[in-house]
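Only one protein chain is missing; all other protein chains are in place.
Labels run A, B, C, D and E following the written order; every chain starts at residue 1.
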Amino acid sequence: MEDTLFTIHNLWMMIATSMVFIMHLGFASLEAGLTRSKNTVNILFKNTMVPAVGLLMYAIVGFSLMYPGKDFAGAWFGFSGFGVNPPANALTPAYNAGYTYWTDFIFQAMFAATAVTIISGAVAERIKLFTFLIFAVFYAGFCYPVVGMWKWGGGFLQALATPFYDFAGSSIVHSVGGWGALAGAIVLGPRIGKYKKDGVIPIPGHNMPLATTGVFLLWFGWFGFNGGSVLSANPGIVSLVFVTTSIAAAAGAMGAFIASYALFKTNDLTMVLNGILAGLVSITAGADQMSVGSSAIIGFIGGVLAVFAVLALDKLKIDDPVGAIPVHLGCGIWGTLAVGIFGNLAGGAQIMSQLIGIGVIGAFCFAVSFGAFFLLNKTMGLRVSETEEVEGLDINEHGMRSYSDFVVNED
Amino acid sequence: MEDTLFTIHNLWMMIATSMVFIMHLGFASLEAGLTRSKNTVNILFKNTMVPAVGLLMYAIVGFSLMYPGKDFAGAWFGFSGFGVNPPANALTPAYNAGYTYWTDFIFQAMFAATAVTIISGAVAERIKLFTFLIFAVFYAGFCYPVVGMWKWGGGFLQALATPFYDFAGSSIVHSVGGWGALAGAIVLGPRIGKYKKDGVIPIPGHNMPLATTGVFLLWFGWFGFNGGSVLSANPGIVSLVFVTTSIAAAAGAMGAFIASYALFKTNDLTMVLNGILAGLVSITAGADQMSVGSSAIIGFIGGVLAVFAVLALDKLKIDDPVGAIPVHLGCGIWGTLAVGIFGNLAGGAQIMSQLIGIGVIGAFCFAVSFGAFFLLNKTMGLRVSETEEVEGLDINEHGMRSYSDFVVNED
Amino acid sequence: MEDTLFTIHNLWMMIATSMVFIMHLGFASLEAGLTRSKNTVNILFKNTMVPAVGLLMYAIVGFSLMYPGKDFAGAWFGFSGFGVNPPANALTPAYNAGYTYWTDFIFQAMFAATAVTIISGAVAERIKLFTFLIFAVFYAGFCYPVVGMWKWGGGFLQALATPFYDFAGSSIVHSVGGWGALAGAIVLGPRIGKYKKDGVIPIPGHNMPLATTGVFLLWFGWFGFNGGSVLSANPGIVSLVFVTTSIAAAAGAMGAFIASYALFKTNDLTMVLNGILAGLVSITAGADQMSVGSSAIIGFIGGVLAVFAVLALDKLKIDDPVGAIPVHLGCGIWGTLAVGIFGNLAGGAQIMSQLIGIGVIGAFCFAVSFGAFFLLNKTMGLRVSETEEVEGLDINEHGMRSYSDFVVNED
Amino acid sequence: MKKLEIYVRSSKMEDLKKELHDINVNFLIFSDVKAYGKNHDKHYRGQAYVDDVVKKVKLEVVISDDMLEKTIETVMKVARTGDIGDGKIVVQSVERVYRIRTGETDINAL
Amino acid sequence: MKKLEIYVRSSKMEDLKKELHDINVNFLIFSDVKAYGKNHDKHYRGQAYVDDVVKKVKLEVVISDDMLEKTIETVMKVARTGDIGDGKIVVQSVERVYRIRTGETDINAL
Partner (left out) sequence: MKKLEIYVRSSKMEDLKKELHDINVNFLIFSDVKAYGKNHDKHYRGQAYVDDVVKKVKLEVVISDDMLEKTIETVMKVARTGDIGDGKIVVQSVERVYRIRTGETDINAL
């Protein structure tokens, strides 16, 4: 009986792992679609290497940093040794009622790479390839697992009187990525030509079907991301999570649609796409705690927020080609906060804990990634030369074109 | 024991839900690929908003209209109140042996949006965005659930002496969409330049890899669409459904391949793609009732039928850019009828019931959607201006281009 | 109890089937992306027809050839009759503890088409459509199932004192496809313009996002391909397989990245993409027998090997547009051999058995496919005319263009 | 002989081609060019911007001197809408024309 | 009247357009053309190859005779970088120009 349920739960966790994996294709498609064709090979290269690097780093140090074991309960940092070392009970319900040690590792490893991929979009079209890859090694192998340990690994955020709550990672995944994205975009500066004296010059993405494909794949993957975060196939909770996740995504689309039509009198596809992701990120922290109505409100506000955040970044001349910061940082914070406002956990103490979590995670991630980008800038150099940027990274860093048969417009 | 099976069944239903979800990406890709690049943003925008609108409408009224409960058994219409209201037993096998209330809702909600997306393809490249979205609200929120109630909600088609049979929706989903598509295409009229004095001027789709991707994703999703319609993970039935579904799809491809080669002496990829969908739609009504051989025959005939239906529509000067009417209406009817001809249920009484179902559903959907399109045409206007159509909807309704870096041919 | 586990196992096998199915889209995308836009419709057409033809042929003869039953234990050849004929116990654990007869059939059928699709890439841009389709009928219906029978059907490779081991098909699927690809590429000769007096003239693929999408989908599908080859949802083994598969893929990417940077001082996306597939193919034979460390080594070597194999083929003037031979043949052999070198089965006797398997399968497949291509060449003709090749197969064999709105470069 | 470079709206191409063919202008090459001019407003992620490029088609025609007037008339008739952007015709003299296939020259080459 | 065909780096287009507009050159058509020249090395699947095509922009301008010198000067000033590849100007005489919309000719048509 126990074994049978174990088999089911573990099966769901493995399938959820596959679904989270495909989110990497979602990110690659979205980011490639929302940037220019002269940098497409570069973005695809980064987003292909990131899961590879992320998986390997997570195997070498990440998993041990994030889940160092009971000895580090309530701590800020822990480490249980290099490599993956299955305990004796690794494949039995004694390890965990919901999954084997291997499932645990691979499900978690798929998350690690996500945070780095989020950054990839914000620094696109101007960052040096090797510098970025080194940053990816560092962020996936160190920064993400350390933050993850604070809550999911039993660290100090979990040990608060009213524990910080982040169901599937509005903060622990998305805003960890979002803060890195913000730091990267600031250190790098905007793409050439984006901000001129007479205002913002939009740099349109080159492939809308690709961007749309990316968002649908991300929504699909989110069923595994949020649904898998139940850590079992519990029928009631997982199915509720499917509903709240979908409703928030749909409401996010509506929010962005209405906000961008109201503001700009136009139907901007990229805003609606961002709105869906905004809804998804917003619900992620509390997907198992919300009613359908609350999910709709949280998603809708997320969608509206993303639109305003896009405008605000442009005001600040922070250039984020794909909207990673509005979606993952802005809505990551909003979603984390929403756990204290809506749903089963709502209340003052929870809001307090959520604010602590948001603050500590933000301070740590921004400081660490800003520092890392700053150092890399001083040593290896962070940004490609002006000529390379104008001609495109594809031909300069890769010697290839993404669409060699097609006639493309100059610059 | 009961709980364990419940967990498995529910798990399958949730995974099937994810697979049906990805069909929306399939439709978006197919429809964008088979139309011109000047309207691509518009199609992607519609097909992104449709699942969002569909999910929200289904939550607000659709689910209650389609499954109003036992009080409305045998009826033509029922409604159990606004919103989603989980009963006390919502998360237990007492609600249903195969799924929780939440799973039930989200699985059904994913279907609702499908019917509308089908229409989107047939009216592409000339319909006004807002008018279409209002139609989508109406069709997903009212027309589809009312028809669904007749059979799946326990209404009058279920109450026939020999109940009308439609396993996964050849009629209830596909021809509901198909009738709306036909009505829309008629009210709108053909795209400028399609039918000239001297014959039909084909308007080739702009992206064949995109169209092909769409069809593969639809086939993939159909495993969830048909397999999930078993409403449990019953090993025998679900696995049979996987086989009949795949064999019909393969035979549909062969049918369209042979028919189009015989007729035109050319290997038309778009016909083979439509042939796969034709096979899939054709088997959907009886996927759990057919042998492998019957599935092959049903699918093959579906594929041939789709080719002839494409020609017939062009003869009638009904312009359906993506072949939605041949595939979803033509094969939807054929598949529904085939349940009376092949398989376990074959027989005169069943044929009679199938014809009743086909007739009533057709009359209702065509009348209602024709009326709606007619009204919208008189009030908001249905069709964009000639200039907008020639220049493309993307630049006029969205102020964007789908492929801004590429040089595209004039017109 | 038994029924419950049966339902779970069968559920996983069906989901794995869907995931293997989507690999066909992966192959279609990869092969289309790595070739020129003037042949895109042709490649999509082939890769759409191949699963259709493969499924039908497997239903008619393949399944009976590959799994002829106990009467043919240890044999070289067996056949249990035309068509699919479910036994009395087809839907119960008595048939198999892990799946129903239908699941068995459809899971295996999805594999069959894979071998043919591999060949499609190597012969792309110059093979006649009908000739290829006839070869596909033959290879999916005869060659693949005969080889499969030797091991998985209980044939002589299974009956060796130390049985030949090939967990999920490094040899039985991938190198079967790879040998056919090699034979085809040799008989056809290189594409016009590829090898000139003064060296190799690269012919760049036309769509890098499409190629990248293909590889991610293949990786995703591989969870089903390898994970499903456990033939049950056994938590420990399936989750281990997920880990070894992913780690090998990641290490393959690293291997190809490092090797191609070391050799060419450039970051070639297509090499990294091939590297991921190389890692996946390499681990496939022993995915359930390896530690994480061994998986990383096997995958890494696979990635490096693929890069060198690409160079070697160009030296030999064997033109393989998509790298099918390096990845599927080269790494298929390497992965099969690796089972004797690493992991639980490592040892001299195993190496011997692996070499026997590799040798016999290679000799048979190469001979049979070379013969078939040779015969087809003499009778129907294998290669399109020079004019057709220069102008593109799309316009000549299909009368269509893949991207009709875009301006494409000459030649 | 004269060479005419005719810049017109792309929507007029089909008609122009037919009518020129009818008056026996057979050497007729066309290509896509751009001119500056006010075009649609575009929007992207909350920012509006003006697209100041308009597409035109450039036709290149070589004719004998006596065809000049008729050709000009035909273009004027077919390509005119009366709105800004109807385009221009530029006439230049040509010294020689060769037909590569046969080596014929001048009027015989057209 | 003169017709100028000006072949320049694409990066100079925007400036050139503005400056020419400032000196009242209004008939201004441009298109993408290619020239041979050494470009980036490219790599694909282990093989390096040279791309010997460089992109240029071709500007076509028709002006009155008295504008010639000023126009040449402007182009020289704006388009020059001093590195190989700055491009060329080709001056030809024009017999006649028509404005299709109004039928105006020659200087009035510009």
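A few notes on this one:
Note that in this section contacts are C-beta pairs under 8 Å (C-beta built on N, C-alpha and C of every residue); 3 or more make two chains touch, one makes a residue touch a chain.
For clarity, every value in this text was computed on a predicted model and none was experimentally measured.
Taking every chain of the complex into account, the chain not shown here touches B, C, D, E. In the complete assembly, the contact with the undisplayed chain comes from E:Met76, out of E:Ile23, E:Val50 or E:Met76. Remark: the omitted chain is touched by one listed residue; of D:Lys3, D:His40, D:Lys55 or D:Lys70 this is D:Lys3.
The chain omitted from view is touched by exactly one of B:Val307, B:Val327 or B:Val408, namely B:Val307.
Chain B meets the missing chain through residues 199-204, 260, 263-264, 266, 268, 270-271, 307, 310-311, 314, 323. Chain E residues in contact with the hidden partner, per the touch definition given at the top, are 2, 5, 7-8, 31-36, 56, 58, 72, 75-76, 79-93. The omitted chain makes contact with chain C at the following residues, 390-391, 395-396, 398-401, 407, 410-411.
Heads up, the rule we're going with is that only the chains that are shown with their structure count from here on.
Common neighbours of chain A and chain E, listed by label, are C, D.
Minimum number of contact steps separating chain C from chain D: 2.
Pairs A-D and D-E differ in how many C-beta pairs touch across them, and the larger number is found at D-E.
Distance between chain centres (mean CA atoms), chain B to chain E: 53 Å. Taking each chain's centre as the mean of its C-alpha atoms, chain A lies 33 Å from chain B.
Counting partner chains per residue, chain B shows two or more touched chains at residues 1, 4, 8, 11, 15, 207, 213, 398-401, 403, 406-407.
Shared interface positions of chain E, defined as residues touching 2 or more other chains, are 32, 42-44, 48.
Working note: touching chain pairs come out as A-B, A-C, A-D, A-E, B-C, B-D, C-E, D-E.
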